[in-house]
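Some notes on the structure that comes next.
Heads up, one of the protein chains got dropped from this complex, but the rest are sitting where they should.
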């Protein structure tokens, strides 16, 4: 049952880079409001904004052995996504693992559990989005799997999917939809820029989006 | 049932400014330890300290339509207070709405749900106190109300009440009590300044507040 | 039942200082993964890293009287540890108490409840690890005890135990084990420094820790 | 600041009795989906279904003194509603207080905190809706108020409002709206009885409520 | 984006019936400890034990329109599985919808949100596993989808997968694995029956499972 899938398909590098620029909120909207991980997944430091191909890890509670196995599977630009097989908040990941992952070109970690050595990770500039921060150590006794589909923080992540993460949280984009989502996201950014200027000039959303008639029709009363 | 109350009474500008200077902890104490919103309401960035008149919003879960309606009702110095009609953590509010609200002179948002575009809001200096951060988008399908009494994060907020918010959380002051609360808060600040010096000089609270006799009377034993 | 124990044994100052340098994650591992407080205990500002002797406080919910009593018992370098007798998130502690505690040489507060005046505490550089931030005021009506064993955030803390706290959380070290834990922690730091270099050079943990044979034996399949 | 309001208006007994029969879900819908207390308020035993006039209690955390004061204010048919001034889960209420309350004709307790002596309360048939069950004892040191407006479990309750509670939770009805809400609730029950028969006969809601056209118009695709 | 998939494959009826008999804990173990929904999913009444084919529903927060759509897709023996598109605890489902679903032969509902009319549902014998109980009503304004893959309570559910639910919670079995899982589950039940007798006779697990040598080898000390 415990497998390491060594070859996974990845999206194109420039598509991934484009999604990183768009950020989580825009990408999430551009793909029809899907793919967001639970809001308890928070970055350990502010202002990180990354995207990368998911190398997924299914790991037992309190056992970080599979992180070592996963690091060997990393290619530059990848992001590790760890889902414990049952709820856990132990600190699976710290500065030594981050050093090793960075040596492989890893761009970040998404973990539905805890991380530790926060100060070191911050200084190294290695971003982590986690359920919590915990120094609790783990063991290396039980196998899990690498590069199998996982449900992480209530979202399905398949190996090679594109992970986008920033101060707003984490979003997953299906690898095969990455290019079309990027196109939609960029269109959205252009449109938003236009709207931003109009709104900044004092035009109301009620008028910009022509909401007044529909509000009246629904029965809104001004008193 | 869905109404927009267009005219609300507000406290005087200098009273509101005075309450902002006093801050949440002092104001809360000055009005008899009342009016605090639940402690899960946290600022999206540190060091903001504001006060303003509440423009209240009752909105359905996952539906931010009423925010557009509310923005038209804003006067310079107002703070929007959004309470969903049932628990929700969607990201009702982002940088476009903030741009629009700032164009109306709005000083902040208190929302018992989620906010997004955190990095942009931080750069714009638009403070938000929210239950969580979430990129989850919302719809515009169901009406709510603007400027009706709401219960937000376990506190009653009436339109025109003064909202005080800082790193310690959020406190609501009844509009009609704003002036007397300010007087009490200022008196408290003066008294605290005096105590601060005494304590810094090494005098114990036990002596400053003359607690020893009452502690002994209650039965405290030193061993 | 309410007592103040006035004389407690403390660990040696240089042992305590050494533990502070090692930090929470290393100390926790060095003593066999024991002693960590619950992960909801978070610092009110980043980058604080301290250690000190525990002056413990057992206090009723919503009553901070015993903090005043405890401050008199502080010696330079001590850390206060407050456990409410039932779950509470009130703001027991703010800048006045911090001023008084600092005048006694106190290095921080660990509180399984709330703290307030966060901005002031941050500016004063007085670190607090707490369950939450809350401006909610407390009363002074009911006794508790000082320097008795307490369970704080699911960990047993005895007066005089060494508290280590940083961005990763809070760990308690038994006073009588402090020296041996420090020795183990320092050995661990040296070993980690070595490993860090090796991992940074691109050697995999799988090879550094010789994990491949055991993984195969457990049945891990590469596909 | 601590007051006991001795005379409050109550709704008519037969209106209250009617609301009890309708139950929480129906009453909540009948008044426009308002007035529900947070869903964490659960009954200590199943199958209780009551309504009564609210005698409200604002009490400090961990202090049940005001319950004794409130019991004197009870009239037959009343329901006590206790809101702590800050979050608390202590067991404010047990079988002795229930014995006393029952002697006054009290029909139940709504408490945004804990209750205890659950087995006894169940045997006595005294229903309680609470945040939790906890044996944690409380003190009698600090005043609160009786029959003032309170926010209980995120809902505003005014003295004399009608409380309706059953297995679905707790709902509050404004006293002055009680009669009209009852009329609407009864109409709803009649209509539901009709629908129930139709649906039981196999007619689909899609047809009964004529939803197909609107679903198609909104863009629902059958594939 | 909103679709209703009308034809889905289902597992064989006797396989489903067999899985129901085995129950959640056994099925979960038999398929390698996979497929469990989050433990907050609790039955509204005790002693229900069912299995059925999943008819999945992706619905907006606070909007139960898609339940009406889904009921038309039900075949006898199906179980509805509703996942809101963002966290919600509203009461999407009550006795009228249950009446309609039962008329189609539906055997239960799994909902990562709230249910209401608990007393009626209990009397009707219609089992629901939900995140909470809430009378909060919902609207019918926004589309979702029926019979698409959903993540419900942190588990992936595909239309036609077999849902097993009892007092221990809810487990999902891939449709294509249902038969082999049943075989493994039955084998497990037989083996457990044997073990149960041996253990009841006083033989220790340490001996029955021959654990002593491995415990000693790992370093367990008896003192």
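Residue numbering begins at 1 within each chain, and the chains themselves are lettered A, B, C, D and E in the order written.
As a convention for this text, a contact is a pair of C-beta atoms (placed from the backbone, for glycine too) under 8 Å apart; a residue touches a chain by one contact, two chains touch by 3 or more.
Keep in mind it's a predicted model, so treat the numbers as computed, not measured.
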- Message: Using the touch definition given at the top, which of the shown chains does the missing chain touch?
- Response: A, C, D, E
- Message: Going by the contact rule already stated, which one of D:4, D:17 or D:189 would touch the omitted chain in the full complex?
- Response: D:4
- Sole contact to the chain not displayed, among D:52, D:94, D:108 or D:160: D:94
- If you put the missing chain back, which residues of chain E would it touch? 23-25, 28-29, 33, 36, 39-40, 42, 46-47, 49, 166-169, 171, 192, 195-196, 199-202, 204-206, 209, 211, 215, 218-223
- Touch residues of chain C, complete complex, unshown partner: 1, 32-34, 36, 38-39, 85-87, 149, 151, 153-156
- Item | Touching residues (missing chain, whole complex) on chain A | 60-63, 85-90, 134, 136, 139, 141-142
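Just so it is clear, only the chains that are shown with their structure count from here on.
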- What is the distance in Å between the mean C-alpha positions of chain A and chain B? 31
- Query: Whole-Å distance, chain C centre to chain E centre, using C-alpha means?
  - Reply: 42
- Task: Express in whole angstrom the distance between the two chain centres, defined as the mean CA positions of chain B and chain E.
- Result: 42
- Message: Give me the residue numbers in chain B that touch at least two other chains, ranges are fine.
- Response: 33, 36, 39, 85-87, 89, 134, 136, 142
- Listing of all chain pairs that touch each other, if any do: A-B, A-C, A-E, B-C, B-D, B-E, C-D, D-E
